[in-house]
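I have a structure here, written as structure tokens, and I will follow up with some questions on it.
Every protein chain except one is present and positioned as in the full complex.
Our next item is subunit A:
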Amino acid sequence: MKIWTSEHTFNHPWETVATAAWRKYPNPHNPAVIGTDVVERKVVDGVLHTQRLVSSIWYFPKWAQALIGSAKVCYAAEHSEVNPSARHMILKTINLTFCRHIAVNETLKYTPHPSDPSKTLLTQEAVVTVQGVPLTNYMEDILTNKISNNAGKGRQAMEYVITKINDEVKDLSRSTDEILLNTKKSFDDLTTSAKKSMDDISQKAKKSLDDIQHIKINGNFSEC
């Protein structure tokens, strides 16, 4: 059995990171993950519980295929909990393929950084156990290295999604700005035409008044 742990700080608030975690795949930084399917999801006491089936493609070297089979698509079960009031997200993954020989238990925790709550701390742990095949120690080392390597890709993948989300927010605020600008323009137009109408009205009113006075004067004259 091999245990691998790692920590990483994201310079983004927990809410952004948690949102990005759901949108992590598909991701050019980790093309091995080809599918995620939600099989169960519910909110219990304000905590979101999700169970997903994760499909990924693994490319094994030829010699390893002889030992553990040549399956290409591997499946894993992922269970997660998101507690928004505690600002806590935990994901646990276990492989479903190769269960007789290989067990990979992976845990990811996203929490606010203890010294700076505007940042997010990712704590990652993987427990790798290989049994029933030759060279178990060697195989465990290979898998642990692979996980360590993938963890780097995973962080890049998260940063990629976060940038995408932030850009969307910017786009959204840009279009909001445009709407506001257009609304202001419409108001200005409206005010101008309203002012114009008012001027017209007052001008016409003045003219009518003049006319009336004129008529009155004329009338006065005719009365004479």
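In this section, a contact is a pair of C-beta atoms (placed from the backbone, for glycine too) under 8 Å apart; a residue touches a chain by one contact, two chains touch by 3 or more; residues count from 1.
The rule is short, and it goes like this: contacts and distances are computed from a predicted model.
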Quiz item: The chain that is not shown, which UniProt protein name from "Structure-specific endonuclease subunit SLX4", "Probable cytosolic iron-sulfur protein assembly protein 1", "Granulocyte colony-stimulating factor" or "TP53-regulated inhibitor of apoptosis 1" does it carry?
Solution: "TP53-regulated inhibitor of apoptosis 1"
Practice problem: Using the definition of touch stated at the top, determine which of A:37, A:116 or A:167 touches the missing chain. | Solution: A:37
Quiz item: Where the complex has a chain not shown, which of A:6, A:111 or A:129 is the residue touching it?
Solution: A:129
Quiz item: At which residues does subunit A meet the chain that is not included here?
Solution: 1, 3, 15, 18-19, 22-23, 25-26, 34-43, 46, 48, 51-53, 55, 75, 77, 79, 81-82, 84-85, 90, 92-94, 96, 103, 105, 127, 129
